[in-house]
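Structure record follows, encoded as structure tokens.
As you look at this complex, bear in mind that one protein chain is not there, while each of the others sits in place.
So, subunit A:
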Amino acid sequence: MSRPFPYAYISCPCAETSVADPARKRRSRESPQKASPVKPRPQPQIDDEEDEQTFDPRAPRSNFSLYPPEQLLYCEDCHQIKCPRCITEEILCWYCPNCLFETPSSMVRSEGNRCARNCFNCPACTAPLSVTTLENRGGDQSGPWVLSCGYCMWTTLDIGIKFDKPTNIRAQLAKMTTEPSTPATRTRQMSRTFGDLKSPLSMYSSIDDQLPGSRPDNEDAPLDTSIPRTRDARFAALKAFYKDQIAATTTSGVDPGDFGSAFSSPNTLHRIMSIYTATRMTALYGSGNKKARSRPPMMREAVSANEGLAIPRPDSESTIIKRMASDDCGWDGLASIEQRSFQSPDARFVEDLLPLPSLLRTKRSKRCKSCKHILVKPEFKPSSTRYRIRLIALSYIPLATMRPLILPPTTSTSLPSLSTAAAPNLDALTPQRPIQLLLTLKNHMFDPVRITLATPSVTPGRVASKVTILCPQFDIGANSDVWDEALQSATAPDRSSRTSPYEKVAEAGKVWDKGRNWTTVVLEVVPGSLPGIKLGKAAIDSDDEAGDDSDENEVALDWSGKSQDHGQQLQPDEDVLEIPVFVRMEWNSDNQIESEEGIGSGKGLGGDSVKRELAYWKVLGVGRIES
């Protein structure tokens, strides 16, 4: 994982209550257990048993339910952790991340969800573009303006675009790129003929429209301004055409939906029979006007470019191929997939790329999906980073932190092999060498919490690491006033562990250390051996792991037999040692003003406190096993 070791992830409990497919029950009844014998599914589909299963952090699905703890929210009404999957979001405002101007909601759609001012991103490298002048004569900024990228030195000059004014660039750009007949574009085309001949915008219907000399039949393509050239224009032409057709073929004139349905009707036998008469044919594919008086014509298809029909030129593709092969194109002259992703689908060359107006961002409030209570509500102003409501999970669930336990050189009784006091390198853990970790849970609630940890003794997956939590059940104090601790520590003698951790030995059943609102327990991990590399390693390390060798070697032999199989190769991140830990916390909380609706599932202890519990899977990333 990209996070530095050690780390902790929390699996949102919503993953267990999987989506109830209304038809799934029925289906499973019809065909029970159709799992193929060759490859069993990563997770069996029986929903009822999922609760009982050990969470597997390596299952492909767990990537979608694991979240860093700081990204989770907590619903105070459901008493449950809420991940981005179990909340609904409402947009509060739209703003440009570049200029921080807020866009009113009525304008967002018409501006295409992008900044309408001068904020542009570089089409080549996505860095923000700045408006600069071409001629800087003695400080007075005048003359043509361009957008230029400070990172990759791309400018709009590369695609032959200059702006007359330094303001309202987006409108200027739209004018130049969408209306081919405007003078601006003509000058642009002119300027291109002087400069880079091979840089048309592919908005034009075909490449060879642009290349001078490659117009075989000019009379075929007259400079008719009404012929749509851009995608948008073609779309508009098609839309207008269909609208006309619908209006012309609808008898009532108020029924706009007839166009699709009239011909999908199943009494088509009749119609298909009659299609063999020639007039009907004409009515369909030509413009049958003669009989239009007596009956409304059938809808026809678009027949001319004005109506949106586009017939590609026969040599348009070979023109592209020639351009691809030309010396000044090359790999860098062709746009990458990433660059093309927000451009017109026809953009193929780097010269076809247009500067992209910055995508707007939103501020959203978040609600619990099940009870609709607001979990997060930021301030409306884009520039403000404050929140009105923010129920983050970390203020409710204990924060888990880990660090390796550095053993003193003297304690060689329990672990004879570890003689160094140096911290183990978590990025390269030695297989089969035990390490001890200190797991600290810090409580942020104002109630003391009782924690029960559970972990499978062997981690799931092929790399079986052994895990032991030395003290799985413990209490954490309340997050009381900081002064309490200070006062307590003044009176009570300070814990020896703070000052001299080396004197302690991890003991089963005992808490390692404890503070005002935190408790530390020891986790002992024996990293498993990686498949494939096992044989060589085992020979080297055999003196270290005398006890384990017998059963491990069997496994190693098993793997070595299939080493040709690619499925047996080490998968990405399979060498990461991740421990699923089931955390169950119980606490008595003060009864809220609202009477609890039984969600908290508590029998009231005393008059005003209610027993609550919360359980979830946590994944502790310890380190990467050395191969």
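Methods note: a residue touches a chain if its C-beta (ideal position, glycine included) is under 8 Å from a C-beta of that chain, and two chains touch if they have at least 3 such contacts; residues count from 1.
Definition applied: contacts and distances are computed from a predicted model.
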With one chain of the assembly withheld, which option in "Cyclin domain protein", "Actin-related protein RO7", "Trafficking protein particle complex subunit" or "Ribosomal RNA-processing protein 41" matches that chain's UniProt protein name? "Actin-related protein RO7"
Tell me which residue among A:C78, A:C99, A:L157 or A:L238 touches the hidden chain in the full complex. A:L238
Per the touch definition above, residue among A:T54, A:S344, A:T401 or A:T468 touching the missing chain: A:S344
Contact partner of the left-out chain, one of A:C152, A:A171, A:V303 or A:A508: A:V303
Per the definition of touch given earlier, which of A:L66, A:L353 or A:C368 contacts the omitted chain? A:L66
